[in-house]
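Here the structure comes first, spelled out in structure tokens, and everything after it is commentary.
Presenting subunit A:
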Amino acid sequence: MQILKTAAALLCAALAPAVLLAQQTDDFVPVDPAEHGLEQLPAAPMVMAAYAIVWLILIGYVWSLRRRQARVELEMAALRSRINERPGPEPRQP
Partner candidate 1 sequence: MSAVLRAAWLIARKDFTIEARSREIIATATFFAVACVLVFGFSLVTEGRAPEGVAAGVLWIGIAFSGTLSLGRLFERERAHDTLRTLLLAPIERPAVYLGKLLGVIMLMSAVGALLLPFTGFLFDQAVIRSFPGLAAVILLGITGYAAVGTLFAAMLGRSRSRDVLLPVLLYPMTVPVLIAGVRATSALLEPAGSDWETARLWIGVLVAFDAVFLTLALWTFEAVMEE
Partner candidate 2 sequence: MKMMMNLALLAAALMFAAAPWMIMRAPQEATMGLIQKIFYFHVPAAFVMFITAFVSGIAGGVYLFRRSARADRISAAAGELVVIFGAIVLLTGPIWARKAWGVWWQWDARLTITLVMWLIFVAFLLLRKYGGPGSETLSSAVALFGMANVPFVYWSVNIWRTVHPSTNVVPSLQPGMREAFWFCVVAYLLLYAAFLAARVKLEEQRGALDELHFEIGAD
């Protein structure tokens, strides 16, 4: 646990300069459109689409994790109440 916390702190510390550095880089480098005139496929929508796919997959995964977690918790609660209702051995508290 302690290690994790230290690692997280170190990560944050390491990240701060990275963000600062990135802001110091040059602004957009203008590209001569004539150079890229040959390109038929629009790059921007493709990059955007790729980025959207990443987000969709990650959000979808978070959603599926939440759903599975909720289902397990629901089932757990139902089982516990069933155990508590019946006489017999003490209900276990995990």
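Rule of thumb we're sticking to: a contact is a pair of C-beta atoms (placed from the backbone, for glycine too) under 8 Å apart; a residue touches a chain by one contact, two chains touch by 3 or more; residues count from 1.
Criterion applied: all candidates are chains of the complex that A comes from, given by their letters.
Given the structure is predicted, the values throughout are model-derived calculations rather than measurements.
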item	value
Touching candidate for subunit A, same complex, options 1 or 2	2
Contact set on subunit A toward candidate 2 in their complex	1, 4-5, 8, 11-12, 14-15, 18-19, 21-23, 25-29, 31, 36, 39, 41, 43-44, 46-47, 49-51, 53-55, 57-58, 61-62, 65, 68-69, 72-73, 75-76, 79-80, 82-83, 86, 88-89, 92, 94
